[in-house]
Each structure stands twice: as C-alpha cells, then as structure tokens.
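For this view, one protein chain was removed and the others were kept in their places.
And then chain A:
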Amino acid sequence: MTDAAIEVENLSFGYGQTPILESVNVAFPSNRFSVLLGRNGSGKSTLFNIMAGLQKYKQGSVRLMGKERSKMSFSDCARVLGFLPQFHKSVFPFKVKDVVLTGRAAFSAFTPRKSDMTKVGQAIEELGISHLADRPYTELSGGEQQLVMIARVLVQNPKIILLDEPTNHLDVYYQTYVLDRLKKLTENNLTVIAIMHDPNMAFLYADHCYFMKDRTVVTPTEQFDYHASTFLEYVYDVRFTTVMVNDKLMVVPGR
C-alpha cells in the first residue's frame, strides 16, 4: 500500500491541438483534506475529470489506491472514488432521499435493497440534513442542495471523494458548514480532495494545498512556503499582502 490515495505521474492531456495539462505530477495523501487552487482555466477541472474517470487520458498514469485508473471499470472505480461535479440542476422535483439513493446505482441493478436505504439514512444524518429527507430537492437552497449531493457521493462508501468547487455559490454559513463536514469525513478513513477558489478558506481548513499554474501542478519548495505572498503572486498574477489573524496567516489581494 502506498501512502498516496491518488498518484498522478507525467500526465498530459489536450483537446485536439490545445494542450490542457502538461506533465502533471502530484500525489494526494490518503485520509487527508487536500485542496487544489489555481486560476480559471489552469486545468483544475480537467485534472479532476480525469481522476474521476469522466475523461480518458493517453499519456501518463493516474493511480487510485495503487491501481491504474484506465484499467478499472466504472463500477470498480465507484467502489473507490466518488465525485461531485460542479453545479447541478434537477428538472424533476425528486425527494431528497430519492436523489441520495441514486448514489447506490452502481451496486444495485434494478431495485435498491434495504441496506441501500439504511446507507441513505446514515449519510444524511452524518451531514445533518435528516430533516430534509422528504423535501423536494428542487426547492432547497444552494447550500442544502450541495449537502444532498455530498450525501449522494457518501452512500457509495468511497475511499476518496473529489469535489469540484463544493463551496461555490454558498453563503459564508454554508461554506464553513460544508468545509467543517468535509474535514470531519477525513477522520473516518476518507480522503477528501476539493477544488476551491478562496485561498484563505483553503488555508483555514485544508491539510494540504496544491496549486496549478500554466497547465501543471506547481509545488512551493521548502524555503518557498505557499503562504508566502510571492508564491501566491506567481500563481494568481495578483499582488498579495499577508496578515496575521489569531496566529493564522491570511492573505489579502491588492496591497
């Protein structure tokens, strides 16, 4: 067993002639909350789609818990990894518990089993949304919907969950609520990897931060800590000022 939940080596990818990723090397440690940051278009979502299996890759390797991703079937992969795509809109007003139940579809062919229902109950309780079980999904607020979709990933019993901008469109209350819950999940042998935009939120909650710049993951060296404003300036092309708030380092864009 390796220490890394996901290992990416020399991964390159592009649409036609346009390169999106160029020799990406990164390893996400298991049972930790890792956050991937970077500017729009730096290739974060594409990297996630490849790791989640929504996008095929030809050059390089991606290993999930030590196994090559491209050699795993959809349902093999579902046992290991759950993915939360960016925004989601449902046309039909399904009940919350029915939406969550569809997370079990890779394991039960035609009708869900009793044990599937139990898992749904556990997942929504773990996220503190049991009271929403019978409400129509379409009538929930953005934050509540996000929690429902996280519950839907949890019922898969994955070892790793990937979340593409889980705190997007959420108010501060739900941002902290969601991040608190995600952080808690890592205590139960889960690896959580999320894309985020706000570096301060990432610094507050993440165990590890990774940055993408120009189609690849850039790692700060030891002397060149990622809290350092110079490194962030390089990543975001914006000047930053660092401030200390209750012993925590925060950054403020501009000066």
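By our rule, a residue touches a chain if its C-beta (ideal position, glycine included) is under 8 Å from a C-beta of that chain, and two chains touch if they have at least 3 such contacts; residues count from 1.
One rule holds in what follows: contacts and distances are computed from a predicted model.
Peer 1: Under which of the names "Tetratricopeptide repeat protein", "FMN reductase", "Iron complex transport system permease protein" or "Peptide O-xylosyltransferase" is the non-displayed chain listed in UniProt?
Peer 2: UniProt protein name of the non-displayed chain: "Iron complex transport system permease protein".
Peer 1: With the full complex in mind, choose from A:Gln156, A:Gln175, A:Thr191 or A:Thr216 the residue touching the hidden chain.
Peer 2: Considering the complete complex, A:Gln156 is the one touching the chain left out.
Peer 1: Which is it among A:Pro29, A:Gly60, A:Pro112 or A:Gly143 that touches the chain not included here?
Peer 2: Only one listed residue reaches the unshown chain, and that is A:Pro112.
Peer 1: Using the document's definition of touch, tell me which of A:Ile50, A:Leu84, A:Ile195 or A:Val235 contacts the absent chain.
Peer 2: Of the listed residues, the one touching the omitted chain is A:Leu84.
Peer 1: In the whole complex, what residues of chain A lie against the chain that is missing from view?
Peer 2: Its contact residues with the unshown chain are 52-54, 74-75, 77-79, 82-85, 88, 90-95, 98-99, 101-106, 108, 110-112, 152-153, 156.
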